[in-house]
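The other protein chains are all here in position, but one chain of the complex has been omitted.
Order of writing sets the labels: A and B. Residues in every chain begin at 1.
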Amino acid sequence: MAAERVDAVVVPIVSDADLMLARQKGRELAIALGFSHTDTTLLATAISEVARNIVLYAVPGEIRLHVVERAGRRGLMVVAADRGPGIPNIAQAMQDGYSTSRGMGLGLPGSKRLMDEFDIASEVGRGTTVTMIKWAQ
Amino acid sequence: MPAPPARSPEKFLNLSELMNISDAEIDIRKRFLEFGPDDETRLREIAPVAEHYAQEVIDAFYEHLLAFPDMRAFFPTEQLLNRVKEAQKNYFIRLTQGNYDTTYVEERLNIGAIHERINLPLKSYLGMYNFYLREAGKRIFAALGDDRERAAATFFSLMKLTFFDMELAIDTYIDARERTIRALQQEAIRELSTPVLPFREGLLLLPIIGQIDSQRARQLTEHLLVAIRQNRAKVIVIDITGVPTVDSRVANHLVQTVEAARLMGAKVIISGISPVIALTMVTLGIDLGRILTVGDMQSGIEHAERLLGYRVERVEQDGEDEGE
Partner (left out) sequence: MQVPILRQGDFLIASIQGALTDADLMQLREHLVQSVRRFRSRGVVIDVTVLDVMDSFAARTLRSIANMTRLLGARTVVVGIQPEIAFSMVQLGLTLEGTLTSLDLDDGLALLKSADKKRQRHSDGS
């Protein structure tokens, strides 16, 4: 099989109070996987940003954390899923400087830079799913 | 309410994609080996034979393997050995189950990658395949003895498939080696060309030689930030005399590096902007904003020293030694 998902931790995202829990869970798993301090911080920051998008635009949603493995290397996969309005123009959203609210934007290009792999699927009226992976070094 | 669309995570973790082994490529390989539907049929037909002899063949194999001391190191515990044997048995049986499709390929690539990662030498890996082929061959001829043509054809089918598998395994080894080499090269280049030099107390000098791409910019920034903390630096001089071109991407990288340094309380001066680069930047409309820039490294350092409160004076030379 291509990948084994060994563990899944799900954090429902309903309000900003849930952001800290999502970061914390991400941090815990990262540390358990032996991520460096820097990588743990980058991961937690990326989780905070994508979860915050849910809070701002598409509540309720969830953050799913999976430990994944490929060819003997382990990593953490973060899935941020919601059934919100969806993003009409993903290409635009992935461009730096694009913003839908006062000044800050969706933080998607930034989150992508913080992680090793990044994918986003979105459909207007159905929702958005962001998938990101960071590998342990 | 319909479920949100999701990209299958399995699609993410795809070695075939990473290693550029497309469906077309798989097709070419099979045709080159002349492996087709008939081969698949013949292999499926001896599936019962394979299943019957699987355990025997595996046991014989590990007896052979463990007779070699350097191989024993890979199996320190009984538990591990049994787990691996089980996995190998499944591998052996899979050879005769048909459906040698993209999923099959992905599985084989993963197995190859795992063996590479544990540093199993290629000679041992290929030696294993050879052992299987011989043992399987013996049993195929024994089972299909009366029909020698069919036995031979079946053995050839198995040989084609085994070579197909070996090609994939070797590919994973080569891929892993190439990635390692690339990583080491980049590490070496980074060490050589982005030194962070503590120059005075509170002053760091960062001369950059060569092109700045996004990966290098990232490494540079990380390195610099740690150095700021370690050296309690307040002023950094980044010299770009040795950077051949500065386009808007490079300028963006520099701006980001400067911003990150500022967040740690350090001011950055960029020196080494040649007249040509200055012209380019103006033409391209690149604006470094409030970042302080100077023409050459010396000016950069002098400016930095002033910012830190140093005053550098030239002392008159007497032409005589010290002392009265």
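FYI, a contact is a pair of C-beta atoms (placed from the backbone, for glycine too) under 8 Å apart; a residue touches a chain by one contact, two chains touch by 3 or more.
Worth saying up front: this structure is predicted, and the values here are computed from it rather than measured.
S.K.: Mind pulling the chain B residues that touch the left-out chain?
M.R.: 221-222, 225-226, 228-229, 232, 234, 256-257, 259-266
S.K.: In the complete complex, the non-displayed chain touches which residues of chain A?
M.R.: Residues in contact with the chain left out: 16-17, 19-20, 23-24, 27, 37-38, 41-42, 44-45, 48-49, 52, 96-97, 103-105, 107, 110-111, 113-114.
Operating definition for what follows: only the chains that are shown with their structure count from here on.
S.K.: Approximately how many whole Å separate the CA-defined centres of chain A and chain B?
M.R.: 23
S.K.: Can you name the residues of chain B that touch chain A in the complex?
M.R.: Within the complex, chain B touches chain A at residues 1-7, 9-10, 12-15, 103, 106-107, 109-110, 113-114, 116-118, 172, 222.
S.K.: Could you please specify the touching residues of chain A with respect to chain B in the complex?
M.R.: For chain A paired with chain B, touching residues are 1-3, 5, 38, 66, 68, 70-73, 77, 79, 81-83, 117, 119, 121-123, 126-129, 131, 133.
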